[in-house]
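The complex appears here without one of its protein chains, the remainder shown in place.
Chain lettering (A and B) follows the sequence in which the chains are written, and residue indices restart at 1 in each chain.
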Amino acid sequence: MSADLDPPSDGPWAQAWKRLRRNAMAIAGLVVVSVMALAATFAGTVAPFDPRISESWETSLPPGARHLDLVNEFVVTAGQAPRERDVPPWLHDGLGDGHDHACELDVVAEEVKQLRVTMDGAKVTKIQGDGARTLAKVELGPEDHLRVKDAGTRIEAKALEPGMALPEGVPAKTGRWVLFAEWVRIAPDAKRTVRVAYGYGTVSAVTVAGAAHAGEMRIRAEHVRDLRVDGARKEHVHVLGTDLNGYDVLSRIIFGARISLLVGLVATLVSLSIGVLYGAVSGYAGGRTDVLMMRAVDVLYAMPYIFLVIVLLTVFDRNLIVLFVALGLVQWLTPARVVRGQILSIKRREFVDAAVTLGTTPWRILVRHLIPNTMGVVVVFTTLTIPAVILEESFLSFIGLTVKFGGEPIDSWGALVDSGRNALGVNGERWWMLVFPGAAMSLTLFSMNFLGDGLRDALDPRQKGRG
Amino acid sequence: MSSNGPLLDLRGLRTHFRTDRGPVRSVDGVDLSVAPGESVGVVGESGSGKSVTMLSVMRLLPSPPAMHQGQALWKGEDVFGWGARRLRSFRGREVAMIFQDPMTSLNPYLKIGVQLTEAVQLHLGLDHAKARDRAAEMLRRVGIPVPESRLDDYPHQYSGGMRQRVMIAMALSCEPQLLIADEPTTALDVTIQAQILELIDAQRRASGTGLVLITHSLGVVAGMCDRVVVMYAGRVVEEGRTEDLFGDPRMPYTVGLLRSVPRLDVVTERLVPVPGTPPDPQRLPSGCPFRVRCPWAEARCAETRPELRDVAAPGAAPHRIACHVDITKAAPREPASGGAA
Partner (left out) sequence: MGRYVLRRLLWTPLVLLVLVTLTFALIKAAPGNPFAMDRVVSEEIRAQLEARYGLDKPAIVQFGQYLGRVVTDFDFGPSMKFKDRTVNDIIANGIGPTMLLGACAVILAVAIGLTAGTIGAVRQNSVFDHASMSAATFGMSVPNFVTGPVLVLVFALSWKALPVSGFDPSFSLLPALGIAALHVAWRVTERIRVGPAGFSWGREFACLWLGLLLAAVTSVVTLLARSPTLILPAVTLALPFASRIARLMRAGMLEVIGQDYVRTARAKGLSETTVVVRHALKGGILPVVSYLGPAITGVLTGSLVVEKIFAIPGIGREFVEAALSRDYMLVLGIVVLDGLLLVLFNLAVDVVYGFLDPRIRYE
């Protein structure tokens, strides 16, 4: 009995799919949306970097910047020709030419994580970071180590002049020095040289560790006993660059998609459930109830909704539940109206009469027979509501009403766009931080809208304009 | 331009629609002529290309998708050779058209008065006041009471029958030489169909206007038309003076049509046609398109398409059919049981 009363069998859906397949733009939209959804679901594996971990020496890298993870250690003994297998491709030039007491490193790389120069019995006379951004402070650490420490500020060139006062308690003496520079970043336009000059003694080791993403580094050391380079083997590419904090933009977009799509999906389900139920009840009840319920919808329709949502988010804690409720509340009106119309037209059909005569309860008729028949509309509305909700959520994050997702610093697309906007720089030189999240967002909305339009045409070909 | 030549003369008119699924041959070689003042009935099952033929003559089909071939001569000039200006002076002024559905044929956003006056202002050069007088006069002629006050009403304030009257008034207001009425009563209540047809007939007789009346009703044709043209699958299959064609149908399709009408003097709503269905204009069969439904069909009917040929007695008015078979001599097969096609 209920077999032929059940929701549309394969027939109309298969037909709709056939029609949809002829719509190239809708299919393209479907592909994009699917890719986005997959990437968002498996963000952990798909994203090249963990968007919660940043490397502070990697801030503001332009798109396509390559990043060499220096995982191996290379030791080059001074005075010897470097052995082929030990030397990374960017390490060349003769090491040592017979002079004592001088070590000069030409670091032809944009950044070096650690530069460690170990000297035996040498007295530091001068340390110059030429164009080094953060070579800021030189101090003697415990165990008589000379440290060049990151002070976080940008200094074009800082010299430790001979006789310059060393930090208190540290005698300018001969001994075993370790020149330890962390986060040596060499400005791209400066002469990329870090020069370490010392009075006497021997450099026993130079260690370069960390990132040298330009892929080229030349170290020329004179009478270096050991030149140790933590070498580069693993290469990562920041396809879309990194942001001001060194987070990989692509990874942030992928993880942001997760938030945006999740919010879109859940809020859409919330609103559609409300809308379908409300519309179905209103349409099925008919009469006075129907008029009253639809008047209420009319009144709510006239509200400046987004303002109320903002009030809601201002008043209550900004958590996910409130966000879902707020967004769900905005979107249920249109489906309610449309579903009501559908129900009004279906409820006169024979199978409903049949069910009524069989003594089925109204609720059951509604849930078993009427609502399933509105599924076409519901599918269309789902695809059209998701982008609307995504847009709204992003809008809210953009104006600053960001919602915390379990305390993790993962931003939705709106927040990414906002931070990208703030990071542009006076000449727009850091454009990628804005353009890529914006493009991802636009592309997704674009695709979803196309898919939704295509679905509507496919499910209800009569609505389509003629010719 | 000669006074005794035909007003309208279609020669091998073809109208094909380009669609995604190949061309639709809706009108596939129509020969038809209308003399001044003459009334010609065009009958045929729906889909046989009657409307498309007439819309092609008016050049009202957007092209693409409609592609025309052949000639449609208006007083000897080919309509398809005209530029926009000549075409505009032709439409409405020389030939006017009444459409099937008066509910959708009037602009719902414009007052009836505006819709009536714009053509006379354009074609007859009347000023606004005179045009309004003329519009009221036309409304009175088509039997609308208190026409002056109804000029400022909108179409939705008129009933279906009244709207069709307005359409007739609009069509005749510029005194065209030919009126094309495409199933003017199909969309109307049975009760007012006869009134509207009488109105058309009376008005066109009064002004000596030629008439092409497209209809499903053979009864109407018998009462109103001097000549009848029977169309099938985008072609004219029989054509002759009304009494000849009705008295002595020579094309099997016409025979079937006439047989399906119980009485000729009764206005029937739709005719119950010959068993079987008309062919899909996208996949016309070879040879004679009617052969699959034809009780007289022979082998040659599948081979060549029959051309129109005159079968009238020498000296008599032409009576032409497109059929290989002489049904006065050959015997039909037993009527196919049910509808085999």
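One rule holds for everything that comes next: contacts are C-beta pairs under 8 Å (C-beta built on N, C-alpha and C of every residue); 3 or more make two chains touch, one makes a residue touch a chain.
These numbers were taken from a predicted model, which means no experiment stands behind them.
Chemist: Tell me which residue among B:Ser46, B:Gln69 or B:Asn107 touches the hidden chain in the full complex.
Modeler: B:Asn107
Chemist: Have a look at B:Arg93, B:Arg140 or B:Arg241 and name the one touching the chain we're not showing.
Modeler: B:Arg93
Chemist: Which candidate, B:His123, B:Arg141, B:Arg165 or B:Arg204, sits in contact with the chain we can't see?
Modeler: That would be B:His123, which touches the missing chain.
Chemist: Among A:Ile27, A:Leu244, A:Ile310 or A:Ala354, single out the residue that touches the unshown chain.
Modeler: Going through A:Ile27, A:Leu244, A:Ile310 or A:Ala354 one by one, A:Ile310 is the residue touching the chain not shown.
Chemist: Tell me which stretches of chain A touch the chain missing from the display.
Modeler: Those residues of chain A that touch the unshown chain are 299-300, 302-308, 310-317, 387, 391, 394-395, 398-401, 414, 417-418, 420-421, 424-428, 431, 434-435, 438, 441-442, 445-446, 449-450, 465-467.
Chemist: Just checking the interface: what residues of chain B touch the absent partner chain?
Modeler: Answer for chain B: residues 58, 60, 84, 87-93, 96-97, 99, 101, 104-110, 114, 117-119, 121-123, 127-128, 131, 154, 156-157, 167, 170 touch the chain left out.
Everything below uses one rule, namely that only the chains that are shown with their structure count from here on.
Chemist: What whole-Å value do you get for the distance between chain A and chain B if each is reduced to the mean of its CA atoms?
Modeler: Chain centroid spacing, chain A to chain B, equals 68 Å.
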